[in-house]
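For this view, one protein chain was removed and the others were kept in their places.
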């Protein structure tokens, strides 16, 4: 089976960069995937992307060495299984606030007897290889999002879930759940402290921690803080910022 | 009928900024259109976009004040008429090398008796208003691309075509046709001189001249040279450059 | 933030007309939206429409002054949040039979601290404006469907849910749940009485009540009865009726 | 091979009703096709429809007894052949102004030795049956549009083209080419006379003549005038008119 | 209402063949449906197919005499109702492990008062006919999948659910849940015995039993064992096997 190079790097304690796709297009997906990220994530939660376009985007990423991931729209297990069947080599699950939610999430990503993922690895076989079914439980990357106050409070129990490979902070939702304005790099003390607490819990549990950042510079800063799964903004963020600047300059 | 504000600005001698869409998505189209460009072009020649996605992108642009344009895939009149029916308020026609080609192009964009555009203004009516048919010949913007040596040599005759509203230089194809490496801002003397010749012909004929640029800075430079229709790179160019930089920085 | 003119009219006690889209096409959506409705609803429950086409339809509606709404496929919160991110300025939620179901529905439509909507307002920002996040809780319209006997029995408790803006009767499902033949304008006494009970509950709670109608004439009649959110049939209903009549006439 | 019942009716001197699809959706296509038309046309010229949606619409029509037709975007032979391969059982070709254009059109619709249609009847085989290739030249309906002054002047020569099965008037384009305002039922004497001339030429040549009408009532009137291929408006026309009326009534 | 010929055959104790579609295309769907199967299933669980393509595939199947079925992605009722509205004449529900799950499944497929399916039979009316609503509870085929150890243990209770029409074994998932390698035709004694137990339970309850097979030959063998709903592999399985063989031969 094709090794999950992003998971291996994380297991080896190395940093991993992740491209983030909000635009529903296999062309923009391939553009981003071609630039050297360790992995690229197809967002199904806050992006304008449905399942079939997500499949085409996973195919586009698979033309490169970047590992294809998908963020599920919710904790519902069925769409996760379908994304794995479609060749996602990892799932980012939003809104993990309890260990039970984390258990349910990873259960959907592992074949029996470890979990209860249903058999039918359509594109998984094409991308992973003929031994996909025996290797998938080891290679598929499971990343749980911590983005609520409750998630922060339960973070040690969540990080202790055996099949959960990594934690990922959604800073905007986290800010809002703490009653603050949403910001990727908030300097609100409560938010700063909550983020630090997640990072420490990851360290204690030997699990890498990631965070969504507003830019490459912000991601470099997060890397120095100890984050190892780094998302330097989305395609939509980039396109917005650069075209806005261009128009301003040209006026 | 809704006035074509981009055409009016050009007619008034003002500069016009144009966003350029190579990614086949109505979401990225709306992102770009929302940033303040005077007009936004849906490329059908070198983009990964087919007709129906182009329609959705024209709709996305129409949620903003930016005027929707489309670059046709070739000089073939039929797809131009279909794009106009779909609500494009202007057509950029590639590879205009003779006055006859320019005449054929504008003929497809004008209703009888001025031209021979076929009747059936589906989305044109929705975007332009119920008096679309009587006003379209005045409002639709026709932009002919000069991107061959032959086009440069014939540029005065082309610029003299009555219904042609503007000239637009494709610098990459122009370079290649002169036997040079393709570059948006080439400093090859032959190319520089060819570009200058087009600009002068536009001035002589009282027609604005535009050019594709590799960045906003390059577009500002072109503006100082006298170009009035300015494209500061495409969405795909931007996404490539920024994600490549991000990965480089993060390594 | 762009004001929700349909919500404002309802709050002011005025009637609101709503177009209803069952055909999965951004072109037919734009046709309907262009005719002067106060708002237009993209149906995701009984229509043939998936998420990405719904996004394109919301864009099409956004080319006009009509406010874009979406009926979710079920009470599941995740698709509602995704539709709001896609720029729906209101959600119609089917099958609200208890106050708890209404609470869960509106919770998904409001950002913290009022609700638990997740942050990521992709097209919401484009349609609503840069202050979308602070204004969304006020502008987004929440409409709960009463279409079961249980819903009628609980209607006062449902109408009392603070963040629920309006009630909307699904007369066909209501008929069936009462064991009657499905009809938009049933004259069955039990159904008539159930509908009246919902209208009265709305009045008591100061919440406008709407109903799906089979035609414009039926909607006018409902308006005189006191309904303020009026749907004069769907695009599919119209197309069926008119083409059937045409064929009959022509034979 | 499945007989082309619409062609047979025309050959027997009977009237044929034709639904007209401008909305790119297989659902609305099936709604229209289900109402009893003899045939239903997928428009590729002035509709918002691309090739793949057209295929799905041809499939939708094929769920009913209505014969699926397609109007090509232009006189270009290649897309016609592709539409025939996709199961269109007839082609309406726009802008036939000379006998040579008519010859070229029908040549693309007939296999050798009659014409030069290329072999590859993908969906043709599924819809028509395993003997499609031997029967297609007989069953496929060829309809040439007369919609220019030149077409009217050459109508007898056009009608004499052996493999051309019927003539079809595009009244809007015809009006415009005569310098008049486009109208489906113009009472301009020149236009009236041109239309009469086409009808007479059809009669002389023993070829049925059709015309696009603005409504069922107008089509009935045209039937009394001798037209035998009757289109009582398009789906988009219907949806526009009925929703506009509904809004007006409700205000 | 159009009779469900596949359900009638099963009720009469006859065998039924079912094509299985994993490729998201209405063209391949029509190819398969045209070859003589009694019914054809659009898979929404392990296929690469989203809702709108599924609708187009159901339309493609409806061009033939094969009865269109859909396998839902999970036990979630809402997508089942939407597939029924889209004209599926039967639902295959995965992962039925208890009688309560079977009850919930069939409840979603039956209108009140039998079940709680919501009214809005868009394409159902087109495919089934104008009396769809009164006949649907009788014609719609409900097939519950037994593919867990728990399902086998509860199979008699499941088979006793009144509105459940048939049982269908997912042999791969069944193998995995028993801790064995997934195989359509496993000779593992525990799996063999579990499969036999389901078949016997079906017989006792007077309900036909089906099973997914890896080939036509395997299906013939299953038929002799008493299975009456036979799936001889999927389109994707066939394409994989035949192209792999072709390449091997040609080397």
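Each chain carries a letter (A, B, C, D and E) given by its place in the written order, and its residues are counted from 1.
The rule we apply is simple: a contact is a pair of C-beta atoms (placed from the backbone, for glycine too) under 8 Å apart; a residue touches a chain by one contact, two chains touch by 3 or more.
Since we're looking at a predicted model, the values are computed, not measured.
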{"item": "Candidates D:133, D:220 or D:241 - the one touching the absent chain", "value": "D:133"}
{"item": "Chain not shown, touching residues in subunit E", "value": "15, 17, 19, 22-25, 27-28, 31-32, 35-37, 48, 215-217, 219-220, 223, 230, 232-233, 235-236, 238-240, 242-251"}
{"item": "Residues in subunit B touching the chain absent from view", "value": "22, 24, 45-50, 53, 73-74, 76, 94-95, 147, 170, 172-173, 176-177, 179, 182, 236"}
{"item": "Interface with the undisplayed chain - residues on subunit D", "value": "50-52, 55, 77-79, 82, 85-86, 111-113, 118-123, 133"}
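What we mean here is this: only the chains that are shown with their structure count from here on.
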{"item": "Selected pair, out of C-D, D-E or B-D, that shares over half of its residue contact pairs with A-C", "value": "B-D"}
{"item": "Separation of subunit A from subunit E, taking each centre as the mean of its C-alpha atoms, in whole Å", "value": "34"}
{"item": "Centre-to-centre distance between subunit C and subunit B (centres being mean Cα positions), rounded to whole Å", "value": "41"}
{"item": "For subunit E, residues contacting two or more additional chains", "value": "50, 52, 55, 122-123"}
